[in-house]
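Here's a structure for you.
Excluded from the complex is one protein chain; the other protein chains are retained at their positions.
Just so it is clear, A and B label the chains in written order, and each chain counts residues from 1 on its own.
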Amino acid sequence: MRATISGALLLVVSLGVAGLRSAGGNVTGTVTHPSATTFPTLVYVEGASAGKFTPPAAHAVIDQKGKLFLPHVLPVLAGTTVDFLNGDDFEHSVFSPDGEKYDLGKWSKGQKRSYAFTRAGVYTQLCNLHPEMIGYVVVLGTPYFALADQQGRFQIQGVPAGSWTLKVWNERLRPNQLQKAFQVAVAEGQNAKVDVAF
Amino acid sequence: MSSRIAERVAVISTTLGVCGAVFLPFVYEARAASAPFPIARTVTLTAVASTGTWTEQDVNGWNYWTRDFPAARPVLPLGETTLLRLKSSDVTHSLYIPDLGVGPVTVQPGHVVEVAVRPMTEGVFEYYCTTVCGHPHWGMRGEVAVQPAGTQAVPVQPRSIVKYWLEPPPPQDAGPVGRGKWLFRQQGCFLCHGPEGQGGVVNRNYVKDTIPPLNLAERMMLFESEDVNAILDHMKRGTRLEALADAPPVPRFNVFLAQYHSVEDVIRNGSVAGKKDPKGPEPPLKMPAWGQQLSNADIDAIVAYLLTLQPSK
Partner (left out) sequence: MPSPANARTQPDASDAQAASVQGTAARGPARTPASGAVTPERHGWRLDLFQYSPIFKWIAQRRSFQFALVFPNLLIILMFLVAGVFGSPVGNRNILIIFIWILWWFLLISVMVPFASRIWCIVCPFPFFGEWLQRRALIDVRFLDPKREKKGTDGVVIGRNRYFGLNRRWPKALSNIWIQNLFFLALCTFSALFLTRPIVSVVVLGSLFAAATVFHVIYRQRAFCSYVCPVSGFLSLYSMTSMVEVRARDAEVCAKCTDKGCLAGSENGWGCPWFMYPSKMVRNNYCGLCMECVKACPYDNMTVNLRPFCSDRTLKGYDEVWKAFIMLSLAVTYSVLYLGPWGVLKDWANAPQSGKWAGFFAYAATLWISALVLIPAVYCGAVWLGKALAGRRDMPLKDGVLALAYPIVPLGLLAWVAFSLPLILVNGSYILMTLSDPFGWGWNLFGTADLAWTPVVPHWAPYIQAVFLLVAFYWALKTGYDQAERLFGGGWAAAKGFAPVSVLLGLCVISLLVLYVG
């Protein structure tokens, strides 16, 4: 719950910043792939043609409750700090073997540890004590991203006008599928629709 | 006294003495056992480590070695007090019936521990042993049925456990998967995790209710069978997986490796079973630490075997 709220907040703020630049539109579509209906799927705009984006001041949150990372996938803009909580009555740990690698150690209920994600990339979140716990923090270069719903439908809001490359990420896509780029052109003040099919 | 009388006395006292020595203990025991209890109903449960059962049958020095004791399924009357007389026939055991608030009661061999139970809810409840008593320990559980007094006990198929722990070790060329399979059974892992790692055993007040399936391949990011086989090939050849970091055989090899180490750590060091209700009872089943009993090669073998189970979608 908290995670979803902060995620939404993040999105709104980042879009607000981006919106100052040029009025754009929403990019909507559907991801057609068997894994999109089973695993949280992220659709994002790759790179940025102009300038950097200011990361939000508010921290994003991932909780660990019932031996699960909540949310299972957290997309953030590069530069965001993520707070890792512990909502269970026993210890958890968080570490990631991806990118620059980090290990936040172990902590108990009520405590939290934070980490600032500066580099773009996919960071697998693992708990050393409970190998069945897997989560992801996907650090992106732009704030233009959205998680698809259970049917694979997504809506990226406030994408500035221009020609963009869309990419898809979920935990089951193979490397060649992750590389696949989808072109979308956003006209001023207009919404664009794109079919993401593999 | 003439020698004749002395001789007669000797013969008579020998005859009486021999009969007495043999039969007196049973007479005394029968008297002691039939002494009236303030509680009308007693159920005697004896723990047997070699079969991993709490049994209602009588266990003695002779049949302990020969009989295959079935797990007890006592039927207790609803709302009435029953006295449980708990005995152990070999090592220290414990009886834990979390739903009836019994225990864990530790039972030392040679002592009889008496516990009075007055169950107020009807149903079928699991009992467990919570003191490690041998390889079959993890299967040392069964059911207690609580029914209104006087009703017929519902006939139930006795749960049979295959004594996998008695299997002989596999031949040398079976490789790590064959050895891992044998270890998984011999050490009793299958008793909680299921013979195919499917889990499903009820663990009272555990955060996930039942023991989850061991889908290790999925957790280690080996989503396709070709990924699993690539790893298994290396394990069969005895390659150190850490050394493959420069030429990873599977995608996201770094995550795989991190998970592999975490899994091995859990097997080595054990894991506490998280409570679903923090104020509730301690879950009776938890992952024990195997580091003292299994070498690193053994743990690798078990992981290799588990990778072949539960193929991911």
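Worth pointing out:
We take it that contacts are C-beta pairs under 8 Å (C-beta built on N, C-alpha and C of every residue); 3 or more make two chains touch, one makes a residue touch a chain.
Please read all numbers here as calculations on a predicted model, not as lab measurements.
For the chain that does not appear, the touching partners among the shown chains are B. Interface note for the absent chain: among B:P109, B:G123, B:P148 or B:G200, the touching residue is B:P109. Annotation for chain B: contacts to the undisplayed chain at residues 1, 3-4, 6-7, 10-11, 13-14, 17-18, 20-22, 24-26, 28-29, 32, 59-62, 64-65, 87-91, 109-112.
In this text, only the chains that are shown with their structure count from here on.
Per the touch definition, chain A reaches chain B in the complex via residues 66-67, 88-90, 95, 97-98, 124, 126-132, 134, 172, 174-175.
Contacts from chain B toward chain A in the complex involve residues 207-208, 212, 219, 223, 251-252, 254-255, 257-259, 262-263, 265-266, 271-272, 274-275, 278.
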